[in-house]
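Note that one protein chain is taken out, while the other chains of the complex remain in position.
Naming follows writing order (A, B, C and D), and every chain is counted from residue 1.
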Amino acid sequence: MRLYNRGMIIAGIVVFLIVTTFPFWYGRGKAVPPPDLKLDTPAILGLKEKRCVEPASYMRSSHMKLLVTWRDDVVREGKRTYTATDGRLHEISLTGSCLACHSNKKQFCDRCHDYSGAKPACWSCHIIPEEVR
Amino acid sequence: MLEKALKGSRGYGIWVAFLLLLVAVGFFFYLRQLDYGLGITGLSRDVSWGLYIAQFTFLVGIAASAVMLVLPYYLHDFKAFGRITILGEFLAVSAVIMCVTFVFVDLGRPDRAVNLLLYPSPRSVLFWDVIVLNGYLLLNIVTGWTVLESDKKGIPPPAWVKPLIYLSIPWAVSIHTVTAFIYSGLPGRGFWLTAIMAPRFLASAFASGPALLILFCLILKRFCRFDAGEKAIQTLAKIVTYALATSIFFVMVEIFTVFYSQVPGHMHHLTYLFAGLEGHNTIARWMTVSAFTALISLVLLIIPRTRKNESLLALACFGVFLSLWIEKGLGLVVTGFVPSPLEAIPDYSPTGAEVAITVGVWALGLLLVTMFYKIFVSVRNE
Amino acid sequence: MAPTRREFLQMAGFSAIGLALPVLPSLAWARTGAPAAGVSAYPAAPGPLPARKAKRWAMTVKPGKCRAGCTDCITACHLEHNVPAIGNPKDDVHWIGLQKVGHVFPAEAHPRLPDTIRGLSVPVLCNHCENPPCVRVCPTQATFRRPDGIVVMDYHRCIGCRFCMAACPYGSRSMNWRDPRPFIRKINQDFPTRTRGVVEKCNFCEERLARGILPACVVACKEKAMAFGDLEDPCSEVRLTLDRGLSLRRRPELGTGPQIYYIL
Amino acid sequence: MASAKTPKPDELIAIRYAPPETPWMETPTVFRPGTWSYSGTAKSLTTLGLPNPRAWQPSDEDWKLPENWQEIILEGFRERLEKHRSFRLFMDICVRCGACADKCHFYIGTGDPKNMPVLRAELLRSVYRRYFTESGKRFGKLAGARDLTIDVLKEWFYYFYQCTECRRCSVFCPYGIDQAEITMMGRELLNLVGCNINWVTEPAANCFRTGNHLGIQPGGVKDMLEFMAEDIEDRTGVKVDVPLNKKGADILFVTPSGDYFADPGTYTCMGYMMLFHEIGLNYTFSTYASEGGNFGLFTSHEMIKRLNAKIYAEAKRLGVKWILGGECGHMWRVLHQYMETMNGPADFLEEPVSPITGTRFENARSTKMVHIAEFTADLIRNGKLKLDPSRNDAYRVTFHDSCNPARAMGLFEEPRYIIQHACNHFHEMAEDTIREKTLCCGGGAGLGNDENMEMRMRGGMPRAMAVKQVKEKHGVNRLACICAIDRATLTSLMDYWVPGVTVTGVHELLANALIMKGEKERTTDLRGEPLEGKAADETL
Partner (left out) sequence: MEIMNLLTSLIAIMILTLSALGFAFTPLSFLLTTVLPYVAFATFLAGFTYRILSWARVPVPFRITTTCGQQASLPWIKNSPLESPSNVWGVIGRMALEVFLFRSLFRNTDVVIVGQRPVYGSAKWLWFFGLLFHWSLLTIVLRHLRFFIEPIAPWINGLSAIDGFFEIGVPTLYLSDVAVLTGLTFLFLRRVVAPQIRYISLFADYFALLLLLGIVTTGLLMRHFFPADLLHVKNLALGWVTFAPALPKEAGPVFYIHLCFVFTLMAWFPFSKLMHMGGIFLSPTRNLANDNRMKRHLNPWNAPVKVHTYEEYEDEFREKMKLAGLPLEKE
């Protein structure tokens, strides 16, 4: 095939292909398994029924929404108890409730947050118990 | 029309590059402020507002002053202002943008600035200030730009512009009134808690803004082949004269009330402002300069012979601008905090970074003025 | 007079009720999973109590009871709330401070005041005004007054405009001019810190009240110089104290309606 | 065929921009008198060896096309898609953003949506999609494709001969899609089945045979030039030479034939002759290459090459050092963008150096052809000319950038420099109508004929109105330009829209101002009109 401006065209196509396939070559095709979220903290192991506040699937996709609701409930409404959909009551507290079970923030929260590129601002104020200890 | 601001002579290019450099320096320091926090400034627990908010307050006045051109031209058909009304409006636009930028750089959490709109709080004067400032910005940019564009096309401006221009007249008064209410509505600050705050703001605005405009007109005449016209400039100068006189009068009224009544909570502030308290007299020194400059300028402006002399007029206008800038851009805000509610006499002086950011915002405003005026002059000289 | 008996009974009663109440399952395992609960500097009560509720929280302060040079209330408060000790007046953050009578009550101060009074250090903190100017001016409702009278800050919403600082006639508010965390000597993990760029102030220990515990300063004061309670409750200690004689409020002429009452 | 009566200006200006109710594919083309040009005659087509010579008119029902005309066109289409990247690309990448729509003077002047460049291109694109893209073959109308029918062909004819290839749209297009390229392809395709217009084919045929568009034979050229020399002597008292077909001249001078034969071009030609005489240039005109213009540009690329070949051939035969070109628009499009590619290399010529100033024309170092405006601007810059601009004081001048020197050469400053040294009153028109945004005269690309008068007046309206604006504002009474077609068509345009403004070449203004050695005191300008303030007072 005869190409005119061959050099520029080929160079252009090569650049295009390199740029568009960036994710393919950047990771060198190495399969990266999704992070293993550790649920083996003493608190969780000690639970009779291993259930989070709401069903796990909801928590995985929407925990931030729940946390925002909690935040406003506590700060603005002074409401400190959350009634879950299954009727159980929970103290509304990021450190007191969430981190009580998930005391392994690094293995739990951070892994997934790093994996999905989420950078929540929570920790600039709220305390991570393991870091204080 | 926008492209006219992108092309120009060598001098224009150098000036724009210079301003851009200042903006870049300011931005660099702003990034540092973002990183470190507002502690990079000289602000403290006692003097919690400083240079930024003071510039904001001063510039609201500059913005409001456009009304001094719009009102005579549109309400009283004062033809001589026809050539320069748009200059006033563009000055207002640039000034409002500077105001908004100063408020923004003063925020501790600029990333949450949108909260102002997400959680509107009609009880807060600051909320209203955001509304009126942005409204004023919109009014002036739309009317100024549309009128100039019609000018360029050689057709009369569309009919819908007139109502907006009329609306901008009371709106201009509102921006400075609301800004004054930010201060005068606070119970614990004797210095600001005075009903004359809004009138004082307006009087000084109508002096400093037109004074700046005269300076710009003289620069345009000297360097950009655009003559605003003797009549327009002289009329503006008279406006400056009366506004300055009124402004000085209002200050005197304030001084009388405070010192004759001898209420300590009010007296301390004014003493600090003009004479200093317990040796803290930096501001007082500036204010001395301000007072003398104002008086000399007033004299130069009142005497017709000196007013009509272009160089002396320029000097007087510079004096008015400087004097009122010191009064509002330095004195007003800090003095409200000194002495503090617990009777401390804190010292405040801006840090280098704070000054750099302030200069950066001013440069941004000047850049906008430059570009707007470049567009204006290019269209008018066509 | 020491409130001990009443207060004690009250606490005991609450504890009893607390035990009698069906224990919230989540709370139960939250506690067990958080042994660090004891990290709180001044744990006033071993476990969660039902929240203390009031129509109108108020405080009385008797500076005359203060030990000279005592800063227990400040230490307790600042430890409890992770208030940084930055150590320079410019960036200073505090929730409670001690001030000379002359500065706190300029209108009442005159040269003939006895030295015993003039020399007193008066604890000053947020007055949780009836009609708070800081709430009025806040452009985002980041600071607001709860129905029980506590003026609180929503640190998630504050934009750091510092209008409230200008509006507060008592100088009760502090700005985080820089990141406070490095200056917190010992972090109480039951209470968040703040980020740079937000304003903060005393919250009447509303988080403790929610757990049924009195404010840290009140509890910390060994001399019982401070009392805390419901102003609408005729039997509350604050009411009983106020009933007894003249009390002062800071700058009442401003109409803010402070809820810290000083007995001098 | 009776020529249509052109409506009055205030009727013409009432333009409706709302598109018709029917979609454009279903809106029939109406050949309204006054808006199209007569067909190319069989004689011209035969001379040029073009296909399908016959007697017909576009208004006829039957266009007498060959049996297999669709095949011919589609084959031609395919061939052009393979020869011109521009064509192929412009067929493919238009996003129909509409930025070009109101840039076309024909659209501004008619409101006919098919005069929006985007839609004029869609006329071809719809057929391209139908026959050359998979989606068009499959989805037809949904993909914006349509069959090539006789109505489509007629539509092509109507609208591709309603585009002056001025390239204004390409300035605004975010991808640089150039309607001129598409029109050229459209016209080439039409030519394959013998559909052309006479105002293009006849000049082309003339040019091919006699060397110039008007078909003037060698003696005629000589007579005209000598006649002009007499006029010059009459006005200035200086006798200038008329070098013609002179071997051993340094420079071959080529200008459009309009400059020899038609007012006001002749005054411009006199200007060249006076200038060359004054500086003592060793140059020659040629009768064989007596045409700078090139109507091949409006026919096909092959035709451009055929007509253009004479210039290099003549330069070689006469043994000149380099070539100088007069004021012309599309001539310069060809000279600047096509000539050397087609008929070069010009290695038998020298790199152009001004014999007067010694300036080397670096920008013409390969093609070896210099624009007269470049040449003259250099003379003025080096102080080689004595000029008295006050002789042009009767004129308030504005300058019309001709499309091709503007958008195909980038020649903006040189003519302005000359004008500003030759006269005292120069006023630019509105900025959106000059330089690269200049508006066409309405008669370029072979449309300057009289039967097309209404469309010319419509297409020229935006230009005329810009002139009218400076006339009202500054009292402009002279419209200067550097194009022979402009000088011809702008004259009628001005008469129609802006009476009182006359058209002039830049070198006419220069010659008016030029103080010649040994000249008598001038009392009139080149046109024989009295000089100076006498006239100026009247015009104001």
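What we mean here is this: a residue touches a chain if its C-beta (ideal position, glycine included) is under 8 Å from a C-beta of that chain, and two chains touch if they have at least 3 such contacts.
Quick caveat, the model's predicted, so the values are computed rather than measured.
Colleague: Can you list the shown chains that the absent chain is in touch with?
Modeller: A, B, D
Colleague: Among D:G98, D:G280 or D:P530, which one touches the chain that has been omitted from the display?
Modeller: Considering the complete complex, D:G98 is the one touching the chain left out.
Colleague: Considering the whole complex rather than only what is displayed, give the residues of chain A touching the chain that is not shown.
Modeller: 1-6, 9, 12-13, 16-17, 20-24, 26-27, 29-32, 34-35, 57, 60-62, 64-65, 67-68, 112, 114-121
Colleague: Touching the hidden chain in the full complex, which residues of chain B are there? Just list them.
Modeller: Given the touch definition above, chain B has residues 1-3, 109, 111-115, 118, 149, 153-155 touching the missing chain.
Colleague: Under the stated touch rule, tell me which residues of chain D contact the chain that is not displayed.
Modeller: Touching the chain left out of view, chain D contributes residues 10, 13, 15, 17-19, 23-24, 49, 81-89, 92-99, 101-103, 108, 113, 116, 118-119, 122, 133-135, 142-144, 167, 170-178, 181, 208-211, 217-219, 222-223, 244-247, 287-288, 301-302, 305-306, 309-310, 313-314, 317, 335-338, 340-342, 344-345, 359, 361-367, 369, 374, 377-378, 381, 406-414, 417, 430, 432-433, 436-437, 461-462, 465, 468-469.
One rule holds in what follows: only the chains that are shown with their structure count from here on.
Colleague: What pair of chains has the most C-beta pairs in contact?
Modeller: Max contact pairs: B-C.
Colleague: I'd like the most central chain, judged by C-alpha centroids against the all-protein C-alpha centroid.
Modeller: Answer for the innermost chain: B.
Colleague: Taking the mean of the CA coordinates per chain, how far is chain A from chain D in Å?
Modeller: 68
Colleague: Can you compute the centre-to-centre distance for chain A and chain C, using the mean CA position of each chain? Integer Å is fine.
Modeller: The separation of the two C-alpha centroids amounts to 36 Å.
Colleague: Can you tell me which residues of chain B touch two or more of the remaining chains?
Modeller: none
Colleague: Enumerate the residues of chain A that touch no fewer than two other chains.
Modeller: Residues: none.
Colleague: Residue numbers of chain C touching chain A in their complex, please.
Modeller: Touching chain A from chain C are residues 24-27, 29-34, 36, 39, 48, 51, 82, 144, 146, 152, 154-156, 187-195, 206, 210.
Colleague: Quick one: in the complex, what on chain B touches chain C?
Modeller: Against chain C, the touching part of chain B is residues 36-39, 41-46, 48-49, 103, 106-110, 112-113, 115-116, 118-119, 121, 123-127, 130, 182-183, 185-189, 264-265, 336-337, 340-344, 346.
Colleague: Report the residues of chain A in contact with chain C in the complex, numbered from low to high.
Modeller: 41-44, 46-47, 53, 71, 75-76, 78, 80-81, 88-91, 93, 95-97, 99-101, 103, 121, 124-127, 129, 132-133
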